[in-house]
Every structure is written in C-alpha cells, then in structure tokens.
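Note that this is a trimmed complex: some chains were dropped, and none of the rest were shifted.
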Amino acid sequence: MTTRADGRTPDQLRPVTITRHWSENAEGSVLIEFGKTRVLCTASLTAGVPRWKKGSGEGWVTAEYAMLPRATNERSPRESVKGKIGGRTHEISRLIGRALRAVVDVSALGENTIVLDCDVLQADGGTRTAAITGAYVALADAVEWGTRHGVITPGGKTVLTGSVAAVSVGIIDGTPMLDLPYVEDVRAETDMNVVTTGDGAFVEVQGTAEGVPLRRDELDALLDLAVAGTTELTAAQQAALAEGA
Amino acid sequence: MTTRADGRTPDQLRPVTITRHWSENAEGSVLIEFGKTRVLCTASLTAGVPRWKKGSGEGWVTAEYAMLPRATNERSPRESVKGKIGGRTHEISRLIGRALRAVVDVSALGENTIVLDCDVLQADGGTRTAAITGAYVALADAVEWGTRHGVITPGGKTVLTGSVAAVSVGIIDGTPMLDLPYVEDVRAETDMNVVTTGDGAFVEVQGTAEGVPLRRDELDALLDLAVAGTTELTAAQQAALAEGA
Amino acid sequence: MTTRADGRTPDQLRPVTITRHWSENAEGSVLIEFGKTRVLCTASLTAGVPRWKKGSGEGWVTAEYAMLPRATNERSPRESVKGKIGGRTHEISRLIGRALRAVVDVSALGENTIVLDCDVLQADGGTRTAAITGAYVALADAVEWGTRHGVITPGGKTVLTGSVAAVSVGIIDGTPMLDLPYVEDVRAETDMNVVTTGDGAFVEVQGTAEGVPLRRDELDALLDLAVAGTTELTAAQQAALAEGA
C-alpha cells in the first residue's frame, strides 16, 4: 500500500482545525487549518449592494483571496507592490465567491453585501479548498450576526440554503489521494479541486491533468474520494458552528 | 423532446469551420467558427524561452485570450484602456495554455517558445472551447513550420504527443445539452467546459453549478456528452490539417 | 520610371476591399483591406453621452485603435497585458476620432454616442489610413441603423455632413509615392498621412520628415498625390454604401 510522507492513508484528510471568532472586528472571523495550511477567513457584512444590484431587492456575496508574502517557502513579491493581481489570485477569488453564492438565497439576504476575505497566513497545499471550507463558517457567522442585529431580515426565507466544503484530490504514482500537501501537489499527475454541498452534490469540479491525461475510471475514482472528503469536512464545519450556539 | 432555438438536437454541435492560414504573418493562423462564435488563433514561434527556462533544453507554450470590444452584443471597454486584465481573461488564457501544454513534449520542442493568441472577433458562447480547438490547429501548423525551417529539431521525438479539442456542455431545464450558444449559456443551471485529447482522455474538466448543485448521475451524463462532442471536433481538426498536406 | 516592389506606379493605390456587415453584433461593422492591411472597423451606437456632454443636446463620436499582437511580422506584447496603452496607439485613436467628428453634426446626432473600434487584424503599412476610411463606412451604417430604429432623430438635419477618407504618401528615393506598404514605409524619407473630405478639403495633414527635411515643392507634390488617392477611396466608400441600399 502507498505510504504518504506524513503517514496518512490515501483517503485520509490532514488534521482540520476551525477556530471561530479568531479576530474581533469582523462579523465572521475563522482561522482554518488543514495540516500546516492556515487561512484566516473574515466575513464583512455591510448594508447596500454594488451599483448594478441596486433596487433588485437582492444581496451580493463576493470573495477575495490573497497570500502573505512569506506564507510559502520562498517569499513572493506582494501583489500590492507589483501593482496588479496575478491570474492565480483572480481565479481563486472568483472560485470562492461562486462556491459560496451557490448556497446563498440572495433575495433572503436583502440588499446587503458580504465580502469574504481569505488570507493565507501559511501555505502547504490546498489553500483554496481550506479557504472555501473556512469561508463558509465565517459566512454563517456573519449571516447569524446580521439576522440577530436586524441588518438582515429574511422574512421567513433562509439565507443559507445549504453548506459548502471543498477538498483537493490527485493521482500520484497511479494512486488517487485525498487532500494533497505541497510536496504531493507538485508530484501529482492530475490535480482536482471539488466543492460540494453538505449533502454531497457538486458545486464546482476543476480538474487538470498536468501530466498524463485522465481516463474516465480515474476521474470517477477521484470524484468518489473527494465526496468522502467533503462529507467529513462538512461534519467539522457543523461541529464548529454548534459550539457556543 | 427538447427543441433548441437553433433547431439542433441536444447532442448536436453547431456548424464548425476551420480556416487555416487566415492571416499571413504568423507561423500558424486559424480562424475557427462554432456557429456565430468566431475566434482568430495565431501561433507565434520564436527561438528562445523565458528566463526561468533558459538552459533547460525545454521549450515553452503559452496562450493569451482576448475579446474585441464589440465581439459581444454590448460593447465592453478595452482591457488595455482600463489598464488591467480582468479575472475572466486571465483565467481563460491560463486554461488554454495548460490545455495545449498537455500534448506538447517540451523537450522535443527545444528552447523555443510558441505563443497562442486567441482573439474573439465575434462571440456567441463557447469562445474558450472554440479557442482551444482552433489553437491546437494553429499550434500544429507552427510546429510543422518550425520543423520544416529547422528552428525546431525534435531529433527523433514527436513535439505533439496528441491533439486537444474542447467543448461546453450544460443542463437546461433538466436536459444535458452540447455546445451552448449565448442564449442557452445564460439559462443553463450548470455549465461545464471539457478538454479532451484526441483519444478521449480528460485534460481539463471545469464544471460550475451556478444554479442547482449537480447530482453525480447528471455529472456523468454531461461528461459523456462532452466526450462525444470533442470526438467530433477532433475529426474536424484532422480534416483541416489534412488539407494541402 | 520608378518600379515598386508590388508592380504599382507611384500614384497607384493598392487593391481596396470594403466588406460591410462583416460581424453581426455591431450597428456598423466593416472589414477594410488596403492590400494586405486588414482592419475590422465596428461602430457601436448607444443612447447617452459622457458626463461632460450631458444636457448639451449633442452627441459624441470617439474611436479606439488597436493591433492584434501578431498582426505584424513579429509579435508585439498586448497593451492590456503591459497595463498601459502606448503613445502610438493613443495618437492614432485620437486622430481617427478627430477625423470622423469633422463630418458629424453632433446636434443632429442628439445625445447618442458612437464608438468606432478599429482593430488591425493584419498590418502591412497604412493601418491608420485604412482605419479612417473603413470607420467612415461603419459610421454611416450605424447612423443609418440608428435613424431607422428611431434612436437618432435628426429632425430635418443631416447627421453626416460629408465623408472622410485617408491615405498615406511618402518620398522614396526622391519620388513621391501613394499608399505605402510596410517595406516602403520604413524606407521613406518623409511620411505623410492626409485625411480629406469627399470633396477634397483637408481635415488632417500630418507630415514627418524622418530623414531629410522637406522642401515646399515636395510638400506640394505630396499633397496633390494624397488628394488624388482619397478621391479614389471616396469612390470606393460610396460604391460599398450603395450596395444593398
């Protein structure tokens, strides 16, 4: 059987930690850890929506992903200093936003905006999937805060129609593996990020065969593995949200 | 049975036209049409590689996607005038580059660079999949040109290890459909872009459930439909490349 | 007598082709060819004017010129990727806009805006003069479209007070020549772009003696040659506009 460097079995997640209320200022603030990957997810709720949504009666949810310069092994230049955001950052920010909007009823949210900031403090693979998983919890906290303070008045509707969680899977030396840390990620022939709802339906499937193209049976195996992973992550989210409730 | 606005059956592609040598200056130049979607794909071959590849003995293939301001029904501001490239443009450029690199043996290419420019002259849905499908043909022409002129000296290897083609699929009113034009794309509950090699293996799978999350059986149906589509597109590519050969 | 590489006499234009309705989305869409130079000119008509014209009762006409990266023999980096527009692009965009405004009665246009996008698909000298000549035809189509659809209500006035066409002239080895392709352009001691109205009055004269400064008699000869050229181009515009009328 394949041995992984950190001793996990191929279908095992890294230890997951979800710390709510990590910082005090935001309506939702979650520090999520997938092993050594550490992402601070804050949810900022403000009344009002962007111009193109005004008068629609609907809210807006968006996300911004970023990495501290030395989250990685080698320091990368700041995007603020370079004066522009790279393609990877854009792409991940858009992915997180779409994933969360999949479980938000914008008409129940009303004309309010929630911005999810996902800042990677330490990176060891899977930063985008950790960000989505943590951002959902921060979003839930912000929605709860908004409802409690009367900013959000869903009027019988439910703002969050479900939950979302995400995980990476990949094929390494022919074996499908769950939740890849950096050392595995660079070796993977195929890399896939999967976002599912709490009941296991697919919200996003993004697979890339950087090395060898993927046969259909391999694709199927990866999807199975991913759903098993997001099911476990969903449980971790629910446990975190249950604390202090 | 579901009727589509343009009279196609759910599993039917739009008419595909591939015009090689559309412009004279580039080493490869292809005008590809998927119905009204019209993309000019040029391949520029130059000796040398980016700094981070120097001395590696390997080549580099990259892509840039863009849309003319009035390719669409409403004019969009130019990204050059706005001074920055949007997230969508970045994302598609990266996708095209990855898709083509999946079938290039960079060691056979040697220290040469091929840039694929995919400029959408008219947009009616599926611009990124048309771009990938057309760019492959332009790439093949550029590789042939480079080999004929002695710029590329693969030395017994094959630069192109296969072909790639791409198509969009989506679920509309519960029915999986192939190759969505704009009017269908905006109505789709789920939208997926699939890139496969000529022999039907997956290179990229990018699915987004903007509306209702996707059950596993629906995902399977979409993948089947997509592979049927790319198989047909592969045939069109081969037919175009066979002309004048 | 001077022989030109392409067999023309010094006072002869390259073959001119004007294809209206080349793309479907824009109110005016013209593919113009001066020999191998190929420019797609689209005219986008929208209700409303920029803020500084609001309430004036007058319309606005502006232009944006750009070149595809591989329109030329060597690929140039995209201005959108570089994050800024170069001086040459700015200058030509401004020139095209001024040239067209010279024949527009903005009070007859009413508070509507027409943007002319001139994208060079293939470049072989004279791109700015081809752009102006083609943009006029696209503009005429857009004005006709707007009037027919009731967006423009000139109320007895005429929106277009005339037509404009443009051509390049230059002195090569002492001989004044008309409509320079790239190989002649780089050899010219003097390069002049002339825009005239359909009845031969000057709208723009832009002459640069990059090599030897220009005597007055040489300047006069160039102006004569240019007016002969734009007269011929005016005829080509009228012929194109007469089709299907």
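In order of appearance the chains are A, B and C, and numbering begins at 1 in each one.
In the analysis below, a residue touches a chain if its C-beta (ideal position, glycine included) is under 8 Å from a C-beta of that chain, and two chains touch if they have at least 3 such contacts.
Quantities reported herein were computed from a predicted structural model and do not represent experimental measurements.
With respect to copy number, the whole complex recorded in this structure file holds 6 identical protein chains, 3 of which are shown.
Methods note: only the chains that are shown with their structure count from here on.
Fewest steps needed to get from chain A to chain C, stepping only to touching chains, is 2.
Distance from chain B peaks, on a Cα-centroid basis, for C. A rotation of 180 degrees, rounded to the nearest 5, superposes the Cα atoms of chain A on chain B.
At the interface between chain B and chain C, two copies of one sequence, more than half of the residue numbers in use are shared by both copies. Inter-chain centre distance (chain A to chain C, centres taken as mean C-alpha positions): 51 Å.
Once the centre of each chain is set as its mean CA position, chain A and chain B turn out to be 28 Å apart. Centre-to-centre, using mean CA coordinates, chain B is 33 Å away from chain C. Shared contact sites, meaning residues of chain C that touch two or more other chains, fall at 83. If you check the complex, the residues on chain C that touch chain B are 23-26, 29, 36, 38, 40, 42, 44, 46, 64, 66, 68-73, 75, 78-85, 89, 115, 117, 119, 121-123. Contact residues on chain B toward chain A in their complex (touch as defined above): 84, 86-88, 90-91, 93-94, 98, 101-102, 162, 192, 196-197, 201-210, 213-216, 219, 223, 227.
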